[in-house]
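Got a structure here, written out as structure tokens. Questions coming.
Yeah, one chain of the complex is gone here, protein chain that is, but the others are all in their spots.
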Amino acid sequence: MTRAATENARGVVVGRRPARVRLLWFGIAVAVVALLAFASVVIGSRDVSIADVVAAIGGSVDNTSEAAVAKRLPRTVLALVVGLALGLAGAVMQGVTRNPLADPGILGVNMGASLAIVVGIAWFGLSTATGYLWVATVGAGVAAVFVYAIGSLGRGGATPLKLALAGAATSAALASFVTAISLPRGDISGTVRSWLIGGVGGAGWTSIGQMAPFLAVGVLVSLLSARRLNSLALGDELATGLGERVAVTRAVAALGAVLLCGAATAIAGPIAFVGLVVPHACRLLVGVDHRWLLPFSGVVGAGLVVASDVLGRIVARPGEVDVGIITAILGAPVFIAIVRRRKVSSL
Amino acid sequence: MTATAPSLDAVIASVSRSKAVRARRRVVVISILAVLIMAVAAISLMIGNTVYSVTDVARVVLGQDVDGASFTVGRLRLPRMVLAIVVGLSFGIAGVTFQTMLRNPLASPDIIGISAGASAAAAFAIVVLGLSGTAVSVFAITAGLLVTLVIYVLSHQAGSAGTRLILIGIGIAAMLEAATQYVLSQAGQWELQAVLRWLTGSLNGASWEQTLPALIALLVLGPVLLSRRHDLDAMRLGEDAASALGVRIERTRLVVVIAAVGLIAFATAATGPIAFVAFLAGPIAARIVGPHGSLLVPAALVGALLVLSGDVVGQNVLNLRYPVGIVTGVLGAPYLVYLIIRTNRSGESL
């Protein structure tokens, strides 16, 4: 018995990915994201030289190329920040719900934010970016709690199937309210629709600045929950046995995730599937330890959104396809692959 | 075993008695639904901008000429009413078929991506290809069938495919909605009106030319579904048990899916996806008929009633005219949420 236990323990140690490998992956990921960010500044309807980029970063807007860069810089930063927020939020949500399909888009959180903003615009004269942030975050939070609550009713708790259905159904329900409110109001339906489509195109430093405090708190809360999420991964009962206050851990971590995706959604509109796909890819590379998984998901998420933004500018030249559409079209096949790979019993 | 086993005849008598009670309830419910549909249909012919009397309406329906009413009732309201009933029946029967087959009330075509496929294709056809009229419908029908095929193939693996089919449908729906959003962002103001009809579902501008294909689809495919109702009923016991009872699962599923999707696609081509009708008709029917026997007919009737009354409400009750899809969407949403709560509490059957 004791001998077996030692062997098991040794097996676990051996099976763990060495820190070196993880660091390597982390380094590669950061480098790739930096490259993508650079590409995002350079690529566009007007190609610019590296000298222009350097000059523009220095604050110069002397020629059109530099001016183009000056416009692309906040856009790139916004894409990075939104991607970081969504990737991280997805990893936290999957940890909190122990559910591989948890994602702000699937769980109806985006639609919650949308409805809140539509109601705000239609009846409360909502127009400032800060107002959007608060309203979207509250809407996202309410929707998240609601979907999780109804998805976890009954036998078996929050199974992937029940959560996904609860999310899809709630989204459908919220969407019909959004349409009902915005359709007859010709004046606001344009605003609402452009927000619903989302994107990082209209980014400015001001909106990024307003989003920053939300993000900072969200990132901090999420990263600090990493160790607790590791205990939670063993199941509520075992986690409790290990001395974890399950409900508190869950609430705190979920708050972090909601802040992150609420803020990201408020500024960039609903962007689906980043939060779903990124943690899955990351788990393959750095394993299931949340202390690695969370930061890694943030970095990869940033890379994915920047890459999608660049792709959206390339495929529809001289126009552009919004980043939320690109991520959905890239992300849905991954979602389907995940569903196909899992055993039916665990759905 | 207990000492005194009841006699065979006594058991037969008692079982038949409860059976007869249930059969009577079924007949009563179906008759009430039919009467309600006729009543709402009559109301829908009578009221509107100008209100006509019962006798005027009756004379128009019988083919006589009535001043003013002949055009308004005969040309505008009558096709609208018939179309409402036809698509309502189609959505209702197809929706409950999916729900029964996948043993999940949330597995209706509007949630698992079939309607989303038709909408996306229609939007694409209008905005990008610049099509209109019948061509758009053909596009939508083809897309609906194609999306179903893709979902079906992707979810088809050894063993039970029900839950997987639902989840893959949700994923596909998300992707298609993104595509629709993109098409919308490219649309001009004029095209937008045409596209929005395909997103919300509306009976505006209903004509006999629109009604006829949907009606033919209903007359052909409806009986196909009805002939499979016993197999569908057996499938509610789980695929293993149904197979043990002699149901050819794969074949039944294929026939039923094709027929149901055909109905959905033709109905959607006529009016756009009317939110939640396919989804709500089955559970509401189950509520009023009870869990026994096939739900196909009651659900079809409930579907017709929903569309018909949703349209009457949208046209007349508010000071603004709402398309029927908005009305059913807003009224259906709370029920949808209630239904998820109830379903999750009690396992996963209708």
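When the chains are written out, they are named A and B in that same order, and each has its own residue count from 1.
Throughout what follows, a contact is a pair of C-beta atoms (placed from the backbone, for glycine too) under 8 Å apart; a residue touches a chain by one contact, two chains touch by 3 or more.
Here, contacts and distances are computed from a predicted model.
Peer 1: Considering only the chain that is not displayed, what protein name does its UniProt record carry among "Transport permease protein", "ABC transporter ATP-binding protein", "MoaD/ThiS family protein" or "ATP synthase subunit a"?
Peer 2: "ABC transporter ATP-binding protein"
Peer 1: Using the touch definition up top, pick the residue from B:177, B:191, B:233 or B:311 that touches the left-out chain.
Peer 2: For the chain that is not drawn, the touching residue is B:233.
Peer 1: For the chain not shown, which residue from B:40, B:247 or B:340 touches it across the whole complex?
Peer 2: B:247
Peer 1: Looking beyond the chains shown, say which of B:8, B:62, B:153 or B:320 touches the absent one.
Peer 2: B:8
Peer 1: Can you name the residues of chain B that touch the chain not displayed here?
Peer 2: These residues of chain B touch the chain that is not shown: 1-2, 5-6, 8, 11-12, 14-16, 18-19, 103, 157-159, 227, 230, 233-234, 236-238, 240-241, 243-248, 290-292, 346-347, 349-350.
Note that only the chains that are shown with their structure count from here on.
Peer 1: I'd like to verify one number: the distance from the centre of chain A to the centre of chain B, where each centre is the average of its C-alpha atoms, in whole angstrom.
Peer 2: Centre-to-centre distance between chain A and chain B: 35 Å.
Peer 1: List the residues on chain B that touch chain A in their complex, please.
Peer 2: For this pair, the touching residues of chain B are 104, 106, 110-111, 154-155, 157, 159-161, 163-164, 166-168, 170-175, 177-179, 181-182, 184-185, 196, 199-200, 275-276, 320, 322, 326, 329-330, 332-334, 336-337, 339-341, 343-347.
Peer 1: Spell out the residues on chain A that touch chain B in their complex, using ranges where they run on.
Peer 2: By the definition above, chain A touches chain B via 101, 105-106, 150-155, 160-162, 164-166, 168-170, 172-177, 179-180, 183-184, 193-194, 196-197, 272-273, 321-322, 324-325, 328-329, 331-333, 335-336, 339-340, 344, 347.
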